[in-house]
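Only one protein chain is missing; all other protein chains are in place.
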């Protein structure tokens, strides 16, 4: 008996729980030469904003130990161009398409959501209130429960499609933000976005990122992501999508055991472009070997005490 | 012209800026067989509490990618035994001794400070309001500006010796806590303590730490520590001690360039017991090669723009 | 208790999944005693980050030391790919050794699985004292046995057990040990192996009042007693396996469950 990897995020059924994280998989087809993208549970696009954005000054990335910093600054083609040019290549793909959106005001979130959600190839919206790399919106919104509730409420009014709200780890109490997002109408939460970080070149005495601080991702942050998920699982009852340093199927299973319904891999793609498929295969094998017929039987099954 | 590595923390003069981080260097003499501890700028002891503590259930440590989790739970011999047994071996050492203290109430902080600060071998106190591994006190105190101010004020009343307050990164805005600590009377701040993290064994489906979550340390958290330091430098004017993932002299210099007066190395000792001495040597060589006569000329000298 | 740049001379595979490394490390070889261990840094990079603890398997008068390890995870996998000529950074000897001196005529050495790693250096040392040695060795599959010829020719009395295979008793080593124990009243016991075996041994020896030393394993960070990570309750007190142990009085260990 092979395991059924199907999972549900609100009204959306995914064929498996492995998604790509926003900003690390382009507009969904750039890795098509490396593997069959239709094998994924879903893809999450780069964040789309109302107007096109060039992004932050260079340099925008830096490697750190078992991690990387980025300060891309939501560089994207803008909602109109996205709808006109980027959705078409996704038509033939047999996988869920989730569009990540952001704005610099609740109003802008609403506007971009209205534009994007209307398109039938869009299966769900992921609302990014957690980007550390922009001055307005982004992280500032995601650290305040009131604004979080307001932004989510506004986006909620634009669509009946599943609404995922993406949370930042850069807060004292992630559960307060999680609850606010659910109150605003989120069908699911995804966490974590990147952790605020920095690196310095000691020869030039300049920060490695032009914008000084950026977002840390990769294996380094996996323990942080798991702890935030662990806290959030106990605070809300909507499905959660685990993100942060997932590089292997073992990593993905850690998140599922703690309570994630699905996972997103980001930095992984840069290290191993076919890594997401290996995660799907690995989860399958694990379940088959252990006689697990359905992921729900291990989701949130973590027991007490040390390993 | 060889560089003068001397730095000041309030009234305390350190021969160099390299200190050991609390909980990673025992009571100061355990590594004596590996190198001459007197070469250090100073040592910070394991956290001392009023009563002896056995610590948390096992397992208490787990390795993560470029990092480790610990949930030691402030295991220590207690203030009385510390004073009676652990200070004596430090007498002959030509290095500053800083005693890290914690309590489960402002009252307890005051009591342990009173006991410890009175001893003449104690050069400074480091007040731990940021331990993620205990239920009362610790992290909970360090995330609240009011309690932070109160705890520091109480400890301040017990001594004129330099008071360092150790901050947690697990907050939305570290500058609010930093300011509160300074208002309470801190002469210096040290940051960061560990980042809340978690790991799971997918075979047993149990957390790797018996207490589920613990504190992440090591190279993985260096970018986070630098970002928190960067924020704090702009918010307060007392000397800052940079901590978090410092493994090499290059790492230490990153913190100094961002604005740290001194640094502490923690997890480093487990990887390379003589690592702290190598940091001192490396800083010296760097300064000599660049004609830097005094660390203050590069402290906080970070310029704008990408490297 | 020092840091050594141990030059790898040879690496081989005495049994499936089990590797033996032979290092040139004269200081370490000279100063090590059975039951002590070495903390090895497996890479120059920071992943894997922490050192890995390994019992000293054997030392030789030519300044070499051996460790014996099972490939279980990322660290040991990396180690197994290390080629001769490379120097690995090892801290040691760490911990307290078995006490091989004393007024006993027979040594009962009981090893389960990788417990054979410290057992060989223990046997080497006991052989020099002239005591008679009974080696109770249990493994999962009999292809994990090695050096049997040498053990026999050295005069060691062998008692073997395996869960799968044809060599010795088919089952647990404690099965053969239990009925035999009482034959050696003037003896001292030494045990190393997996936790379930140690717990069973602790129950078994209640009524057999010879001294029993056990070598414990716990996850370690520092290996020198500063991090308080490897705590175990022994005789009502919290002790550190790395610096108070790894050798303890088996009767006093609190296995928790």
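A, B and C are the chain letters, set down in written order, and residue numbers restart from 1 in every chain.
FYI, contacts are C-beta pairs under 8 Å (C-beta built on N, C-alpha and C of every residue); 3 or more make two chains touch, one makes a residue touch a chain.
Nothing here was measured: the structure is a model prediction, and the numbers come from that model.
Contacts of the undrawn chain with the visible chains, over the full complex, involve A, B, C.
Residue A:60 is the one among A:15, A:60, A:211 or A:299 that touches the chain not shown. Residue-wise, the contact with the chain that is not shown comes from A:75, picked out of A:75, A:114 or A:236. Per the touch definition above, the residue from C:74, C:169, C:195 or C:251 contacting the chain not shown is C:74. The residue from A:149, A:228, A:269 or A:299 that touches the chain not shown here is A:269.
In the full complex, chain B touches the hidden chain at residues 65-66, 219.
One chain is missing from the display, and on chain A it is touched by residues 23-26, 30-31, 33-34, 46, 54-55, 58-68, 70, 72, 75, 218-219, 247, 267, 269-274. In the full complex, the hidden chain is touched by chain C at residues 43, 45-48, 74, 78, 83.
Heads up, the rule we're going with is that only the chains that are shown with their structure count from here on.
Ranked by how close its mean Cα position lies to the mean of all protein Cα atoms, the top chain is B. On a Cα centroid basis, the chain most remote from chain A in this structure is C. Measuring from the averaged C-alpha position of chain A to that of chain C gives a distance of 47 Å. Look at where the CA atoms of chain A average out and do the same for chain B: the two points lie 33 Å apart. Chain B and chain C have Cα centroids lying 36 Å from one another. Within chain C, the positions touching two or more other chains are listed as 46-47.
For chain B, the set of residues touching two or more other chains reads 58-59, 64-67, 219.
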